[in-house]
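Not every chain of the complex is shown here; the ones you see sit where they belong.
Naming follows writing order (A and B), and every chain is counted from residue 1.
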Amino acid sequence: MHPGELPEPSGPGGFAVRLEDFAGPFEVLLSLIAKHELDITRIALATVTDEFLRYVRALHDVGSARALDEASEFLVVAATLLDLKAARLLPRGEVEDEDDVALLEARDLLFARLLQYKAFKEVAGLLDERMRAESARLPRAVPLEPEAAAVLPELDWRTTPEQLAGIARAVLGARPGTPAEVGVDHLHGAAVTVRDEAETLVGLLEGGVPRSFRALVAGAGSTLAVVVRFLALLEMFRDAVIELSQDAPLGELTVRWTGADIGWTAERLAADGAADGTADAGGAAAGAAAGAVRGEAGTPAGVPA
Amino acid sequence: MSAGTGPDLDGLPGGVQAAVEAILMVADEPVSEYRIAAALVVPVATVQRVLDRLRAEYDGRAADLGYAGTLEPRGFELRSTGAGWRIYSRSEFAPVVSAFVAEGQTARLSQAALETLAVVAYRQPVSRGRISAIRGVNVDGVVRTLVQRGLIRELERDGESGALRYGTTTLFLEKMGIGSLEELPDIAPHLPGIDQLDHYED
């Protein structure tokens, strides 16, 4: 890099960089990396970024409207490059290691992502050109002349004022962009609540016979129910109505009921507020393990099926 | 012919006459010679002359145009009403136009049309842009259908934005079996405050 030299805006291509291994337009740099002709690990991204910032400042100083556009575009590309570089710099070791395979794939994905993003950007340019050329012509789309409109088949009208009002409520009430509540209709799967599952667990354990976790979730029926049953057990453990024991790491987890004499019931979870299975089963499990997920018991939980 | 500030019409294929034709062909409402003259930056008298000439040409009146031979009439004609000029299909072809229009039309309103009608009924006067914003889709075609069906009509233009606004017709009241808009069932308690709706300006 040559400090003190301002990178010049180079025509419509814009930002150019000067690095040890490379000097030229940023676009060319990207395509070289994409074609594996330049090792991403040899590029000092910080240098590129510094140069870019000076370039944008220069654009800004001359009052160019392009400054903001270019800045946001650069951010997207730079983030991808950074990902790419991080993946490349991580030690790879033997390929037999599954983690390494995953890493290699991640690197390939990043390459593909970079290339794909560039491809769509280019095609977006084509669409823009095409639509602009097309918008110079306006199609004839005019209301039918009265004579022609007269021959439309007689309107088959079946809507009552109440029905129309219902439609109006639905349309005017559900305004796009500012939903009154987060839509959950895309989440299907039966409602499973911590309280209901706790009740089931109490039923299974009440006799005083210790049972394995495996046995307790055997009849759960879905992954979601298993997760929520696990959350219920955490709640019951917190309230000290069960004891947990495990002889060896990853060994059988045994659960024993101790709450008979304190009169604990699952209703308590409703009153207290208890862990709630959330939309994402994985997230809920992780959250509960960290003791972080708190919510209202009785709230239906759902996961994408 | 064109004034210095207007578009260079003489340099375009077909000149002023083609420019007037271009406007008439796609304008979705009648246009006056004054508006055309203003857009082209040519005298109104010139526009008037071009319009008369186009009408004679479309009608195949060769003699009026000073042509020696004959001229076939076109399938369209230029009509002038109080509101302005508009191109229509030639009236002699009404039977074939009817055959074309009637085919491919259904007797019932689509769900999209009903939803748009409901918005117009409860939010009139309302522009297409605002209906679009409320429904979250482009409504140009549906609005045209409802106008053709005589259920809604163009009202005044919005003072600020200049956008055409729409309202329901007496035919709509008839179809609904009510005497006035006041008899529409109340939906107010279920709606967000009117101030919130005002976000939807065009």
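Here, a residue touches a chain if its C-beta (ideal position, glycine included) is under 8 Å from a C-beta of that chain, and two chains touch if they have at least 3 such contacts.
As the structure is a computational prediction, the values presented were derived from the model and not from experiment.
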Completion exercise
Taken as a whole, the complex in this structure file has the formula A x1, B x2
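The working rule: only the chains that are shown with their structure count from here on.
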Completion exercise
Distance in whole angstrom between the CA centres of chain A and chain B is 45
Completion exercise
Within the complex, chain B is touched by chain A residues 138-145, 147-149, 151-162, 164-165, 167-173, 175-176
Exercise for the section: Could you please specify the touching residues of chain B with respect to chain A in the complex? Expected result: 25-28, 86, 88-89, 91, 94, 97-98, 101-102, 105-109, 114-115, 117-119, 121-123, 133-136, 140-141, 144, 147-150, 175-178, 183-187, 190-192, 197
